[in-house]
Structure formats: structure tokens, C-alpha cells
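All protein chains of the complex are present and in place, except for one that has been dropped.
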């Protein structure tokens, strides 16, 4: 994707500005047009707020058109390949492009129920969710009344727009749209960081399916060189960190049972805030461990 | 299975004694015969030691016949249904009666390699092992020389006999052939035992397969009413205890994230001593936990 | 002190019964007299409840006489040696017989304030308190109104009577008037109970003064042979358990820093329920430890 600097957006002519940001709101270049005259924007956040204000200030018809202009999740447009490129990438990030037939049917039914009740497509900022979490949102929001649900749809549209802005525009201060997941392994048998521990991160679905998200090895400070997840929202969902501590202690010659009492230590936790900082350390001996949400 | 008291064995006539204990050693009633004259036995352990001494005192030919009288593990006899009832139950306890074709082939090949090298069947006290552990034993012992392997086979035969004695004979003092696995959940958020926590115990195979061994619920003391495993050896292998703490804290109204940071806490550990006492407690808050091999 | 069985109390003549229990309530043998006719008592608890009911059923004058018949805490009677033997032992248990001049003055002033406000002596079941806790009770209860304070005095009198009954009368079921303090040391470096750890228990006063209550050594199960406190209420107060882990690890040859990072591990905690069971374990390596209120 091409990126553009905030500075050049501030000095571009109106047509260029709208061309660059016209798809931040799905099928709604009028939002970019509405704020072009307010330039220059000192920060990316000021630009974002102006666009939100423009949506809120628009007529009810225009706002409803913005909402109904969104595609269904995992819907016919996705199957037919007629999504905007942004929508396509977003739906893929949550795995909606690789649903089983059963899951596809479930989405189809929920989409229909939702449209029947609210007369609009179900909108959710999918980069902030795993598949299970999207389904849970669907079920919860189906219980809303129409007014609450219009608000909910707008909130999600603003989140989608914020992530698109974050990806499109270079600026000194970033929007607070990213989370971070990190770990740290401390060898409390030896009293020092545990270096060389293999760490794997899995996403666990409600059905028990495991998908490896990333893996790494701890450095001499007991950390992975980079956070396990950064630079994106952490999709709401259940994760499992697997720490290969049996190998680690064996390599150091630490006395262990044969086979070792602890081999792979799984730590399962749930992410509820996609923009949160999750630090999940492990304090470990061959016979014991502790873990916690740290900071 | 019929059981018999040590006392009645001590006073029975020789034929009855041999009838009762003739199958403690596989196809070798001569072991029972050899010790009948040493009665009365003050303890079950004295009876066991006498039988071991009789095996050791027998001629090499007789001892080798005892060894070669054992069936293959997961072998043709098992398939053909011609095992002794003891052997059949023992092999079933380790899951050898429900092997996949691939596993059956693996056992078949190892049995052949073993017979070719040592001229006898591979003997292991299967009640002390899971499937993976039996395969590991196979591989290790194939590297032995003949003398070491004859010793190893006898050691296993004595373990099998001890477990059969333990099941057959009632006596005040039991043989030390059982392990115990227990747990305890302490709510360190509230400062008291965690009552009503669902606990599940799984056996995990090297291939990642999970088999539920047992499950239970903690009582007001934070323990399950009975140990998770007791009254038998704990098969050597990898286990996972799953503690359903998210439900527990939700039921108590403890403030948690939505969804909770910790839902199911898996604790994976490896049993190396089938006769050991494994106490694996959990100290838990909605945000942290510790576990360890306790006592 | 002579003890007497519940059974013999049930069959004694009335005079013997009153002689045996006349001093359960301070200077008030009429309480024992009042219940003598209700014998036999099935349990010690039934006897206790009957005596409480007798006090509550008595005339206001009699009840106030019972209250005012109690001596001051650390007062002139104590100095003059004219306390009943029960009161003397009780006041000594809380250290009221070894006050500094400053503390004696503080008690004197509080006693006067209390008498001035309520027209009766300050009564508290001193076996359930340390010195600091008694002073805190004094300050709290001085803020009560007269009715609440009469109730509070009676509650304390019933507690005193329960402890006296517990000490005087042998019965199958005991009254629930005792607490218990125990510990357990687990070596999570080695994965087993820590045997041979010196453990000291101190009572810590608000002024920082430390008084050793007891000490012991852990056995092969990581516990002291007997609980640190049992068979009595645990006086409300601040305690410190000191675990000599540096010595322990040194004796085992466990690698440590020189000098060891952890030498004596102090665990300070506060007892709020004298009849509670306080289990305060230590999980320790040469570099880390955990402790918690266990069960």
C-alpha cells in the first residue's frame, strides 16, 4: 500500500487530498472532502477527529448510506471477489477468507438475522477480533435495539477508519490503535534470565483448533528480540504461549527428573483489549513456575 | 477378580495355595510351588520376596523359560485373543488393545528387532507406562547387551508379579506399588481454598493426542474428594491438568476482564516415577498463578 | 490446674458441681448454680450455652454486678496481687504483667477514661489479644455508647468463660476456642520438601519490639513436628516467621552467591481471628520465594 505523509496531505490540493483519503471511509469520499478545508492538521489524531466530526455532522440519510455501504462479513461480496481491497485485507486478517462450509453457513444465517432486524449489514472492525470473538459480537449485538446498534456500527466504522489512517499516513505521533504482547523468562533455579528458551504463540479457537501465530527464542535478557505481537491490534481471543523449558534446563545441565517434570509449559490467556499491552512472563525452575499479567 | 486373604493362603493346603497364586508369574506355577513350604508369610512383602528369591534360585533354563513364556506386547497373541486374562488386562491398561494400524506396525517391527537381537520377547510392566513411554523403553533397551537385558526383563517380571499379588491378596500392609496424583486450588485473590473449580486430567501423547483420564470438582478445602489417581501405578507419561478458573471467579463475582484474562489454566507435567506421590497445586488470582510439584 | 470430666460433673451433687465451676464466671458462682438443675449436659457446648443463657436471663443488677466484679486490666489489683488465679494467668498471657512504666501509665489512663464514661471496668478476653491489640480495642470501644459497650463486655465475658471451661472440663468434643498456626517449606529448586530448615516465630509490637514465641526445625516433610501455635487462641497481633534458608541450601551444597542472596527470609503477617487456622508456607529457591495464607 502507498503511504503518504501528513505534511504532504496538508499542502496537497483538494483533489489530491481526497484521492489519498477517499477510501478511509468505505465508499464515502465525501468524508475526506468535508474536512479538506480544515487543513493543516497538526497531528494525525486531529485529522481523525475531524473526519469523525464530519460523519456525526452529516445528515441521517448520508450516515445510514455510509453504514449500508459496508459489505457483509464473509458474505456474497467476499465470495464473489467484489470487496474493496481494504475490506478484503481486513476480512482476511481475521481468517474470514478461509472459513469451513459450516462456519460460512453460520455467518450467512447471522448476517440474514441481523439484516432482517436492523436493515443494515453487521459492521465490526475485524482486525481487532479473532473468529470466535466476531461470532460473540454478532450474538451480543443482535440483542441491541436499533438506536444502540446504529451507535455500535458507527463506533466500529471509526475504528476501521483509524486503522486505515494509521496504515496510510506517516506522522510523528501515531494513533493509539496498536497493542503489544511480550514475554520474559526468568530462571529462578539459577537466579538469572533464561536465554535460549523456545517460545511459541498459538491462537486457540473455541473448538480447540490451534494456529501458530509466531515463535521465537529468548535472548540473554530472557526476552524475545521483538515483542511477539506489535504494530497492530491484538485480535480479541484466546492464546497459548508454550515455553520449552525442559530442553532449556537439559542444555544447561540442571538436574531434572528423567524425563523432566516440566517439559513444555503452556500458558493460556485471553486478550480482551486489542490496544492493550500484555506482558506475560514466566518464572520457572525444573519443578515450579509462576506467570502473571505484568506491565 | 477373586481375592484371597494372606491368612487363608498361609493355612491353605499346598494345592490350594498353588491354585491361588500359580498365575502370579506368567505360565510359571512352579514359583508358587517353590515357596509353599516357607509358609506362613508374616507380610505380603515377605511372600513377594520369597517368590523373587525362588526365581533367582532357579536354574538358568527355568528362568529363561519364564521369560520366553511371556507374550509379545501388542503382538499376535493379543490379536488372536490367546493372552492370559492378566496379560490381556495389563496390555489394555496402557491402551495397547486400541492401537492404530501404524502403531501396531511399529510395535511389530520393534518386537521383531528385539527377538532377533535377544531371542526373547520384550517384557515391560505395562501398568507403569503410557504408550509413548513403552516405545521409549523399547528403543532404550534395544541398545542393551544380552546380560543387562536379561536383568531388565526379570526386573519387569518382578514388577508385574508385585502388581498381580497386590490385586490378588488381601493383607494389612500393602506393597508399595501405587502412586498418587492429587491437586489443591487456592484462591489467593480471596485468601481461601477455591471450592467448586472443575478440574480435568488429560494424558497427552507425543503426537499431541489428548485422552481424558478423569475429572472432578474441588470441595470447600480446595481439593478433589479423592485423589485424581490412586490405588495403581501412575503410567509414565505427560499429563495436563486443566483448571476452569474463569468460571470459578465469575460465579463468585470477582472482578475480571471481559472476557476473563484466565479462563482455563492448563498445567502440563511429566510423571517419571509411577509409584511417586505427585501433588500439583494451583495458587490463582484472575491475573496470575503459580504451580509446583508439592508434597 | 485440676481438670474434671463432663461425665463426673453430670453426676456430681450440686455443691460439687458449683465448687468445680463456680469461678468460670469471675466472682459469680450463681451462674453455675443456675444451671446445675439442667444436668446432664450432652456436650461441653451445651453446658456453655446454658451458662450464657443463665447470664442473659438474670436481672440487670446481677448482670451489671458480674461485669463490675471484673478487675482492671493491668490495674491496681494486678499490682497488689489480689487477682483471682484465672485472671492473673490470663493477664500474664498477654504480657500485661511485664509492662514498662510508660505502658502501665497508658493502661491506667485508659482504665480511668473508660470507667468515667461507662462506670465499669474494661473487660476483654486477653488470651485472644497481644498488647497492641488490647490497646486498639480500648480505643475503639471507648467510642461506643453504653448499650453497645455492655453487649461488648458480655461477649468478652462469654469468651473468657469458654476458655476457662475448655481448660477445666474434659469432654469428647472440644469447644471451638483454639486457633492453629503452621508452616511448610518447599524447596522448589530441588523439587521436594525442605528438611532441616530452622524456623523462628516472633511477635512484633507496634513499637518494633520483637519477642520470640517459638522456634523449630522442619522435618523430612518440610513441616515442623507440631504446629507453631495450637491448643489456644492465637493472640491478635503481628507475627514474623524467619526461615533460615541460606544455611539450608549451603548444607545441601546448592550453588548460591557468596554470601547467599537469601539468608534469612522474614515473613510478616497479622492474625485477625484468634480461632482461625493460619497456614503460612514458603516456596523457596536460593533466588526467589513465595508465601501465602494457605489452608
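All chains are identified by letter, namely A, B and C, in their written order; residue positions are counted from 1 within each chain.
Everything that follows uses one rule, which is that contacts are C-beta pairs under 8 Å (C-beta built on N, C-alpha and C of every residue); 3 or more make two chains touch, one makes a residue touch a chain.
Treat the numbers as computed from the prediction; the structure is a model and nothing was measured.
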Thinking of the whole complex, not just what is shown, which of A:186, A:228, A:241 or A:265 touches the missing chain?
A:186
Would you write out the residues of chain A that touch the absent chain, in ascending order?
186, 188, 191-193, 221-222, 283, 290, 292-295
Residues on chain B facing the left-out chain by the touch rule are 188-191, 257, 261, 283, 285-288, 290
Touching the hidden chain in the full complex, which residues of chain C are there? Just list them.
236, 238, 240, 246, 257-266, 268-270, 272-273, 287-293
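In this text, only the chains that are shown with their structure count from here on.
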So with touch defined the way it is at the top, what topology do the chains form here? Options are line, ring, star, complete, other.
complete
Rounded Å distance, chain B centre to chain C centre (Cα mean):
49
At what distance in angstrom does the C-alpha mean of chain C lie from that of chain A?
58
Taking each residue of chain A in turn, which ones touch at least two of the other chains?
257, 261, 287-288, 290
